[in-house]
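So the structure is just underneath, and the comments pick up after that.
For this depiction, one protein chain was excluded, whereas all remaining protein chains were kept in their positions.
Per-chain residue numbering starts at 1, and chain names A and B are given in the order in which the chains are listed.
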Amino acid sequence: MQPLSSRTHLALLAAVVAAAMLPALVPDYYVQFAAKVLILGTLAMALNLAVGFGGLVSLCHAAFFGLAGYALVLLAPEYDAPSLLLTLPLAVAIAAAAALVIGLLSLRTRGVYFIMVTLAFGEMLFFLFHDTPFGGGSDGLFLYVKPVLSVGETILVDLDNPVTFYLAALAAAAGTWWLIRHLLSTPFGDALTAARDNERRALALGIPVIRVRLIAFVLSAALAGLAGYLSAAQFGFVAPQMLGWHLSATALVMVVLGGTRRVAGPLAGALVVTGLEEGLKYFIDDWKLVYGLIIIALVLVAPGGLQDLARLAGLGRRAGTPALNLKEANNVG
Amino acid sequence: MSADVLEARGLGKRFGGLAACSDVSLSVREGEVHAVIGPNGAGKSTLINLLSGDLRPTDGKILLDGRDVTASGPHQRCQGGIGRSYQKTTIFPERTVFDNARLAAQATRPGALAMRCDGKRRADVRDAALAALAEVGLEGRADTPARSMSHGEQRQLEVAMVLATAPRLVLLDEPLAGMGHAEARRMTGLIASLKAGRSVLLVEHDMDAVFAIADRLTVMADGKVIASGTVDAVRRDPVVRAAYLGEAEEVA
Partner (left out) sequence: MDIGTFAIQLLNAVQYGLVLFLVASGLTLVFGILGVINLAHGVFYMLGAYLAWWLTVATGNFAVGILGAFAISFLVGMALESVFIRRLYGRDHLSQVLLSFGLILVVDELRQMLFGRDVQSVPLPEWLSGSLPLTDVLNYPVYRIVVSLFCLAIAVAIFLVIRRTRIGMVVRAGAENREMTRALGIPFDSVNRYVFAIGIALAALAGAVIAPISTVFPGMGDGMLILSFVVVVLGGIGSVPGAAIGALLIGLIDTFGKVFMPELAGILVYVLMAAVLIVRPTGILGKREV
């Protein structure tokens, strides 16, 4: 990863400003769709901190996502607006705390064990909310009033407003992107990717691999929690499916589609997957069949995700070279 | 007499019913090259893995500067001053030579896991990495991707990475394995130069190299130490001659 240059900062700023103009240009439906993409993109980027940069294929990130969502709904007063300043940090902290416990246990294992163990602990949380009444059981819970940020009597941010909500989702995605990118340029990021590339060598160089991975896992879960909080606020509803492993796997599809070695890749993956889902649902009754076949084809034909697809589509020579360079730059750290 | 940097007392390692090492005691003194030799399957690699923390012993103790480090893992031993190379070259092939050395230098310095600063802009790390590369003679290859170097150069790079962690004891597991004649000679010279300010424990098959650079020898067979002492004393030892050296000299 290259250090953040002022040029990258400018490019980021330009992208965020351009994205912030969206509500002025398109109908409300698309603004809501864009907010959903940004939220799922935040989840996928967060997951990729563990998967792509930490080498930890986690199948329980939906649980952190859902846990933070439930935290918002359970913490909210029934007929009053919950305070953003109070509920957001708490929801994120709860997701991080769960990740600390799950990470401590599952990081004792590697590879395929890690996948199975994270899947099992994630499903444990799913069943906890599915089978017990305190989170509304399998029916889930409604959030009647959206969170607000207010100073005294003045409401500064009201997530009930779709444009405000969209901007909040945009800020979350941009912040997540910036944070992960920054992290990868630090010595901590070096240690994380070194442990991914060669665990034995990393240990022999004095890197406390388990501790580094645990920190990355918890950070990644906290960011997934941020996404889950926003998702619960967007739909005003939480259900156990939000914690289920099918969402974790879908986020993995986004990660692979976008490219595991690029910080913003999963965001692009989220856009494609969400768009595909909406499109398929609209046109085809048995859309999951097509969706499943597309995922299988992705793995077999284009394991490198969108970059591979671009090359297959014949954009190879033009798009290929800079993409390759970027990939190498990422590999360096 | 100089002090012991590392001391192993009665080390043993069993895999299931098989004893790969039993009752191995040895010491490495400050500023010496200590070679461990023995036929294949004698337990030399197991011993080096026990000393580096890659394996946990089933019996015995390991003391680093008189401190018991038997229970500590490989990263703790590295922080304690033990650096090692592996029989199979263990580097980061996808990164540049400089980046390999930089990661090594950074990992043992304060702020190894810092989350604020930029890893590439630390002058102390950069200097240490370049110094380590210079010591093994790779200063001109800093920007080369490690995977595109020759086998011998990759092994030199691994030694540079070990040096960048500022070790006081360097463990080398068959550093000459798979090298051509010229490469092996360069590596032998490099190992001999390492003992300035450090100690070296070396497992090696190449007897000429061992006799040229070792100060002391430990001979192992069937997981046990059968002789230990200065090179001359060990060469004269009848048990050693019968068990091992006789064969080696015939082959040579």
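Criterion: a contact is a pair of C-beta atoms (placed from the backbone, for glycine too) under 8 Å apart; a residue touches a chain by one contact, two chains touch by 3 or more.
Note that this is a predicted model, so its numbers are computed, not measured.
Contact with the chain not shown here comes from a single listed residue; of A:Ala91, A:Val117, A:Ile207 or A:Ala264, that residue is A:Val117. Here one chain is not drawn; of B:Leu11, B:Val24 or B:Leu55, the residue touching it is B:Leu55.
Only one of A:Val57, A:Leu141, A:Leu170 or A:Leu184 touches the absent chain when the whole complex is considered: A:Val57. One chain of the complex is left out; on chain A, the residues touching it are 51, 57, 59, 105-106, 108-109, 111-113, 115-117, 119-121, 123-124, 127-128, 131-132, 245-246, 249, 252-253, 256, 260, 286, 288-289, 291-296, 298-300, 303.
One rule holds in what follows: only the chains that are shown with their structure count from here on.
If you average the Cα atoms of chain A and of chain B, the two centres end up 43 Å apart. On chain B, the positions that touch chain A within their shared complex are 52, 54, 73-76, 78-79, 83-84, 86, 90-92, 94-96, 99, 102-104, 106-108, 111-122, 161, 165. Of all residues in chain A, those touching chain B in their complex are 3, 183, 185-191, 194, 197-198, 200-209, 211-212, 215, 328, 331-333.
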